[in-house]
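What you see is the complex with one protein chain gone and the rest in place.
Labels for the chains are A and B, by order of writing; each one numbers its residues from 1.
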Amino acid sequence: MWQYVLRRMGEGIITLIALSFVVFGSVHLTGDPADYLMPLTEAHDQKIYEAQKKQMGLDRPFIVQYWDYINSAIFFDFGTSYVIQKPISELILKKLPATVHLALSGFFLAIIIGIPLGIMSAVKRDSIFDKLGKGFAVFGLAAPQFWVAIMLILFLGGKLQWFPTYGRGDIQGWWPTIEQIPQTLWHLALPSIVLALSVTAAIMRLARSAMLEILDSDYVKFAQVKGLSNRLVIWRHAAKNALIPVLTFGGITLAGLLNGSVIVEVVFAWPGVGLLLLDGVTQRDFPLTEAAILLSGFFYICTAVIIDITYGLVDPRVRAR
Amino acid sequence: MSDDIVLKVENLRTHFHTKTGIVKAVDGIDFELRRGETLGVVGESGSGKSMTAWSILGMVPKPAGRIETGRILYHGEDLLQKTDDEMRKIRGSGICMVMQDPLTSLNPVLTIKKQLTETLELEFKEKKESLLQRAIALLSSVNIPAPETRVTSYPHEMSGGMRQRVVGAISISRSPDVLIADEPTTSLDVTIQLQYLKLLKDIQEETGVGIIFITHDFGIVAKMCDRVAVMYAGHIIEQAEVTELFDNPLHPYTKALLRSVPDLDDDVEMLPTIEGQPPDLANTPSGCVFRDRCPDPSDDCRDGNVEMGLIEVSPGHWVDQCCINCG
Partner (left out) sequence: MATIDFEPIKLSYTQRVLKWIKEYNPPWIPIIILSSLLFFGLFANFVTGDPMANDLKARQIAPFTDIHHILGTDMLGKDMTSRLIFGCRSVLLVTAPSIIVAIFIGTAIGLIAGYTGRITDTILMRITDATLGFPSILVAMLLVTFVGTGYIGVIIAVTATTWARFARMIRGEVLSVRERDFVTLAVILGVSPFMIMWRHLFPNVINTLMVMISLMIGQVVLLEASLSFLGLGMSPGEPAWGIMVAEGRQQLLTTWWVSLLPGILITLVVMAFNFFGDWLRDYLDPRMRRSR
């Protein structure tokens, strides 16, 4: 078991290094950041240009720049944002709580609703329940998230005024004060629902089809032949096996969450990292873009490794590989 | 009914209601099983052998499948009258089944220990340690070497022969009176097959369990069974003691089946076959189902006028009544 864990962690680190290379390289090799920066500050005097370049360290060889960058990055120093003129780590840290709150609520909503719904859909096959579930899944996978968000804002927020339509409320940072809790939850509601939507649909579909296959399998029949109660058969034998494909696609779920959080943050003006990243991209703020993508990538790879390790815990056949 | 008869099936009909028609998987069969006896059920694929087993266990796939008529008497009680809960209690402790492929019969993500103890739990309300001891004892009774270490392994870590023995151990762990074995040796090597059959026989001697052995292999029938029932298209067309059936087969189908297993000593140029195809179970012919393939049907039979039903021709030897007329 430990061999497997170490192996996966090693692979994760290699992927991380490769990612940092790709991110850094694509920004610095495809157009001199200096060119983009100069028009913002000084006139095109060649001497001043060269001097500025030297000052920013942009004239050094690529590898040196890369090494330097990585060295600071490990200690969470990503340099300064071109546009906002503040240290990037500070900016990111400030926006992080919002994104984390959003992502976690979306994630838990999706899992808590998606998996049991999928399993029950399979057990009560072809019932009304199943048909509604399938309809929901079809819609959730086809409707564009930004559009659903806007529609929900329009009807639930605008016309019916049931939910606030933007922002987080008054909460600052990680923890709300006691008075802030209700409004925090209220603001969190719509964005997390939208975020969870397509992910829930995908999970439901997966759990359902996995469960159907399992219910048909010989070992489930044998468990019944042995005389086990239905409850035991479903939850001990079947569900555990159904978890395997769901975990397998846990990575895709995660990707969906990361994707979705950018869109949801934009639509709901949610002050998180996604919104920060988008601004960075549209404003050509290279250090910011670099840092944000690198961090997201880091997060994604870490979670992927954790999922793989969980996979190994659930399915003993994987450990043997 | 004598005390000796553990299971008695009367006029069992299991039909499937599908979009294309009613498929008569099992259409009126009768047989008995005594204590310590092995009844072989022989027939080609689709003859209704497995569905008979599922009907006895009360696990006919719903909603399409339905047991239309019949009684299944287990220790005198009709199983078809029982509720789901009551059937569940009987499964495993009274009647149990072993399926063809041991790899898929075992849950790949649970240890052998878990799969054994969960069954034992249902029978013996004891502590975990004592259940574990029982599990280990069971494993050694089916000749699994080093059972104390084996018990914590996973199904994919064992060989096919071992897996089938584990499945066998699980199925007899609650000392059932009836064990249904649905082609358990088909996926095993020939040498492993022999070991497994011997194991079953030993278990039967020790516990007196009645075995219904479903197979298409007459060689196994000769080795294992006391009595045989030959099934065709959902009907039992002949039933007798093993030696009697081999020496004196009456139904043309039985004769053809036995003929198709060539003797090693004979000089065979062409393997004998049975002409024709088994009938479509959604459209069975009226009267004798075999009449289209029978080499010498009587006129009455050919027109579909003769009903099916077993007649005792000599003590213990039953054959379908249309054969009396035909030949």
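Keep in mind that, in the parts below, contacts are C-beta pairs under 8 Å (C-beta built on N, C-alpha and C of every residue); 3 or more make two chains touch, one makes a residue touch a chain.
Please read these numbers as outputs of a predicted model, since none were measured by experiment.
Undergrad: Quick one: which of A:A73, A:A210 or A:L258 touches the chain that's been left out?
TA: Of these options, the touching residue for the absent chain is A:L258.
Undergrad: Where the complex has a chain not shown, which of A:L6, A:L104, A:M151 or A:I181 is the residue touching it?
TA: Counting the whole complex, the residue in contact with the absent chain is A:M151.
Undergrad: Among A:S20, A:T184 or A:S296, which residue is in touch with the absent chain?
TA: Final answer for the missing-chain contact: A:S296.
Undergrad: For chain A, enumerate the residues touching the unshown chain of the complex.
TA: These residues of chain A touch the chain that is not shown: 11, 14-15, 18-19, 23, 26-27, 30-31, 138-139, 141-148, 150-151, 153-154, 158, 251-252, 254-256, 258-259, 262-263, 266-267, 277-278, 281-282, 284, 286, 289, 293, 296-297, 300, 304.
Following the convention adopted for this analysis, only the chains that are shown with their structure count from here on.
Undergrad: Between chain A and chain B, what is the separation of their C-alpha centroids in Å?
TA: 54
Undergrad: Once bound in the complex, which stretches of chain B touch chain A?
TA: Per the touch definition, chain B meets chain A at residues 57, 59, 88-93, 96-97, 99, 101, 104-110, 118-119, 122, 154, 156-157, 167, 170-171, 174.
Undergrad: Of all residues in chain A, which touch chain B in the complex?
TA: Checking each residue of chain A against chain B gives 217-219, 221-229, 232, 236-237, 240-241, 244, 314-317, 320.
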